[in-house]
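Could you have a look at this structure, given as structure tokens, before my questions?
Apart from one protein chain that is not included, each protein chain of the complex appears where it belongs.
Now for subunit A:
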């Protein structure tokens, strides 16, 4: 051990009561916040690293895992404030639960479980072909999402608060139940323009799903160098990625397109409302992402809009 290394001392205080929770001495200057989190975890096993928020200021922003102790604006005795973020759940787990739930609930209605429509109604009418098609589309959509969550996506933030999962699931599962109820209802009315409407919307649905998948793969490839580097996504040889010429978040554009297609295919108002709510949420996300890109890159393509070419 070199005698020229100055060790840091780190005291960790509760952000509200300012009570000292822990005092670490002989901390390496190039230790990261992640290392400090692990050390803190040893003293308080119930606060695993994901639920620790460490700040330089009691009301300040949480420090990121990669930040290095000696690069922070602290003296050789650093004071950090700790806040418990509450139980956390990993993003992967969140998505798996949300998507599996939606998938499963829709199938409950499709299979016309007796407790859903009432026993006699089950015998009332056979299913129309479009209802079978809708089930295949809806289920494939969520199966695709599950596969992407497991194999494709890499998440920058590891976790989210456990309480959010109730809100998210209520929304996803609630809407899935609501729209599945009508599509699979014995009194369901097929689209007004018949087979033409169904075929047209099926084609656009498939194109949008393929597009959405292409974008996810492309974004995943960009991340290849490590989760923290951000690069501008560009169109590639894949025609579906050419939407990058016009929008920052074509994955959201394709997603909205897929749901609009599904709405046309089923001609069902609840599906339309779900699409609308999803569109509003994704527009907000796309705008944030777009603004982040514009802020971070001086040479960001100026033609691009957040989610809808030229418009939004």
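In this text, a residue touches a chain if its C-beta (ideal position, glycine included) is under 8 Å from a C-beta of that chain, and two chains touch if they have at least 3 such contacts; residues count from 1.
Methods note: contacts and distances are computed from a predicted model.
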item	value
Undisplayed chain, where the name is taken from the UniProt record, one of "6-phosphofructo-2-kinase/fructose-2,6-biphosphatase 4", "Very-long-chain (3R)-3-hydroxyacyl-CoA dehydratase", "Large ribosomal subunit protein uL3m" or "Aldehyde dehydrogenase domain-containing protein"	"Very-long-chain (3R)-3-hydroxyacyl-CoA dehydratase"
Given A:189, A:221 or A:238, the one touching the chain that is not displayed	A:189
Residue in contact with the excluded chain [from A:49, A:250 or A:270]	A:270
For subunit A, the residues touching the chain missing from this view	16, 83, 182-183, 185, 187-189, 192, 266-270
